[in-house]
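With one protein chain removed, the remaining protein chains of the complex are shown where they sit.
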Amino acid sequence: MATEETGDQLGQTTRLRLQKLKGQLFEVSLVAATLVGILALLVLFAYISVDAFRPGAASPVWFLAYFGTLVAPMAAFTLYARRKPAVQETNARAFAAVFGGLLLSVVMYAVIDSLSPYDVFTYVFFASIPPALVLTYDRTTDDRTYTGPAIPVSIIVGLGVAAVLYDFVRGPIGIAAEWIMYFGLVTVPAALLVARLTASRRGRRTGAIAGGAVAAGGLAVALASIVAGIDASLPVVLFSGSVVPTSYVVWRSVRTNPEGRVGVVGPFVLIGGTLLGASLVEGFGIDNPDTFLTPNLLLQSWDGLTASNAGVYPQIVGSIVVVGFMAVLAFPVGIGAAIYLEEYAPSSGWGGRLATLLEVNISNLAGVPSVVYGLLGLALFRRTLGFGTGIVVSAAGTLGLLILPIVIVSTQEALRSVPDDLRQGSYGMGASRWQTLREVVLPEAIPGTLTGTILALARAIGETAPLVIIAVATTTYSPPSGLFSSATALPLQIFAASANAKPEFRHGVVPAAAVVLLVLMLLMNATAIVIRNKYGRGN
Amino acid sequence: MSKESETGIGSLQRSGFVVRKERLYARLIAASAVLTILVTVGIILALSGRAFSFWSEISPVTFFTGTSWSPVIAQSYGVLPLISGTLIVTVFSALIALPVGLAAAIYLSEYASDTARSILKPALEILAGVPTVIYGYMALVYVTPLIDSVLPLSAQVIPPGVPVLPEFTIVMPSLRTFNALSASFVVGIMIIPMVSSISEDALSAVPDSLRQAGYGLGSTKFDVSTKIVVPSATSGIVASYVLALSRAIGETMAVTMAMGMSPQMPYFPNVLKNLAESGQTITAAMVQIAGADSLGSGPTYEAMFALGMTLFVITLTMNVLAELVRRRFREEY
Partner (left out) sequence: MSEPDTSPKVQTTIETGDEEPRDAPLNTKETIIETRDLDVYYGEEQALDDVSMEIYEHDVTALIGPSGCGKSTFLRCINRMNDLIDSCRVEGDVEFGGKNVYDDDVDPVALRRKIGIVFQKPNPFPKSVRENVGYGLKIQGYEGDVDERVEESLKSAALWDEVKDQLDSSGLDLSGGQQQRLCIARAIAPDPEVILMDEPTSALDPVAASKIEDLIDDLAEQYTVIIVTHNMQQAARISDRTAVFLTGGDLVEYDETQKIFENPEHQRVEDYITGKFG
């Protein structure tokens, strides 16, 4: 190949070089385009966070203090765990247990508190006794034929009985102290769960002891609080929903995972660092940032005049109640519809035509603007069913209809990813369609379904337009007290307050409320992504 | 395990209860699927009842040709200003989202490494996941002042002193507090993932053999991407565009908060003025009516359903169109 000197060849290389340059420019512009939206959003997030957090007012020493107590130790720990998968795994689990448990207990307390612990206890008690009896029958007689249908039926019967007997029962139950309700609602299930988990690994006796220990701990916490003269409810919930899972995970990791046991330290480095930093800042009188992300914001109700008093507690709890009840309404229907389309629907004949119609219909529903769902909710719940304006049931129902297509489509994808081999194998063993679904297909599809449903929840919690249309109240001073009481939601407050031109609102409380909403939504998205990455690789 | 055939092979049936139980489950599951049809029927009934009662009072001709929308004060129900507002937002958000989304799709499908894709895809999805009320707030409070800081701008297309031609200058005026530009900007950002994810699916569905053929002929990656892959995926890309536009048309909170509540007919010839001024979209008008107290009947309340019906028909048509285009592309391979 000694032809370099021919002009012909030389011309080609120049052209090739030009082509290469063009290709590189193209690739750079593609990268830029991919990043531009993300970067724009990040800039806006930065603005909103700076307004909410106001780091400008803090003295440099403040940053130094937290850097020393929080950032540096966390960075050191992350660096240490970088190449140790076992440690990272334990670390992730510890984080999930500590902060998941904390979040869960706070949410449970707030929701039960707003709905009245006595009412919740009455209904939960009556709804859980009949299925417990059914399960006991199943255990003792080994007769499983009726268990499946009996459980939902017995729950409904239990709820019905509770509704009928409510007036008689509510009085006597009301005599008991409030913390006993929380003990029954949170500590007892936690104790049963711990007992079951332990029993499955270390035998029945140990399980019973562990469960008993949890219950005893709950009682001890309640007693201690009473002696100390504080309301025992919140301590009981925090103990059962947060301390118990944390100690369970820590104990298990330390015992069974010698390689990764260091990982449990992670969340405690974070908590300890924060506390230490806070005490330093407090002790030396260092200037804090002038933040609007205060306990007031999270625990007070709205105040349109004084920014430092304005809070979104009713709206946060309202959003959780509405979205939670929406999940109860929409998920069974959505998952059922997806199961029908993927597992039951025939592919030919009339049934096949129906299935095609359903598919097309669902993809169209997904494209209907959310305001239109608001009009549907208005017509359905207010006109047709005659419900009051903007109550929890209507709000949850409207949002439920809105997210139905999302739930269906994502569940369908999850079901479709289950290999057909497994279904064939199950049918070949003489399993019916239902048994195949329950034993083989659904267990495999759970992670995918979970991802989709969490994303649907995240979508619902930020949804505003349909709630405006069905006239859900923006500013209420207490969270909803029941399914038929008036609803409220966090995004509505942001919408309403955006008109407030006072700078401490415009560049203070409202961005802080927006940060709360964003954190909720990003947490959900992150959970969904973590589940997808953890379980998605197998498929 | 002796198998005496004297009793034959036993029953080839299952317990009647089990069969009935499973049939019941199957019916419940099928019922939840059929419920989705009822949702559509419900939407159509809910909208059409009130909408037609509105159109029996205010003639559809007045409604669709009227150039003034002032339901509460002047009782005038001309929808054209609202359609104009919706179109302005849709067009300008499309100017941002369609090229950017397609470029992102090409990058993710043809260029990005697996690691890059696994980070960028969820990050792009977040753009569509941020609550629109937050987009609206950000547009109102941050985007508008940010853009306005460089305005007004003017560019002389034809300088003075050119013979025959008149002097001509394009002017981008300062922004109002509520304006279409920042609304279009955030709507554009939020619909990027719609374009990028559906287009990426279409691009990834292009069989590798086509790419191999291109490389075999000595094409560069640029040529393969732009001259082979993108043309092969045209229908999927078009479908993603149509769906994204439909999403922009139906977007509510961001445009309500950032663009305001003052319906306007479009400005000519300086198109840019439309961006700087406030306006009102169909969706924003619905929010305004719903937000006004003491309603529940009367033509204004019913006008909300008429607007909803208009919106529903527009978006449904676009979705069906996109689905048809997409069907075609599925059949190609």
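The first chain written gets the first letter, and so on, giving A and B; residue counts start at 1 in each chain.
Everything that follows uses one rule, which is that contacts are C-beta pairs under 8 Å (C-beta built on N, C-alpha and C of every residue); 3 or more make two chains touch, one makes a residue touch a chain.
Remember, predicted model here, so these are calculated numbers, not experimental data.
Contact with the chain not shown here comes from a single listed residue; of A:I173, A:V409, A:V440 or A:V472, that residue is A:V440.
Screening A:T13, A:T384 or A:Q424 against the full complex identifies A:Q424 as the residue touching the chain left out. The chain omitted from view is touched by exactly one of A:T14, A:T140 or A:S347, namely A:S347. Residues 142, 144-145, 346-349, 352, 419, 421-422, 424-432, 435, 439-440, 443-444, 538 are the ones on subunit A that touch the missing chain.
Along subunit B, the points of touch with the absent chain fall at residues 1, 3, 5, 8-14, 19.
Throughout what follows, only the chains that are shown with their structure count from here on.
Annotation: 27 Å between the Cα-based centres of subunit A and subunit B. By the touch criterion stated above, subunit B contacts subunit A in their complex at residues 14-15, 17-18, 21-22, 24-26, 28-37, 39-40, 42-43, 45-47, 49-50, 99-100, 103-104, 106-108, 111-112, 118, 120, 122-127, 129-134, 136-138, 140-143, 189, 192, 196, 220-222, 225-226, 243, 246-247, 249-253, 256-257, 283, 286-287, 290-291, 304-305, 308, 311-312, 315-316, 318-320, 323. Against subunit B, in their complex, subunit A makes its touches with residues 19-20, 22-23, 26-27, 29-31, 33-34, 36-38, 40-41, 44, 47-48, 145-146, 148-149, 332-334, 336-337, 339-341, 344-345, 357-358, 360-365, 367-376, 378-380, 401, 404-405, 408, 432-434, 455, 458-459, 461-465, 468-471, 491, 494-495, 498, 506-507, 510-511, 514, 517-518, 521-522, 525, 529, 533.
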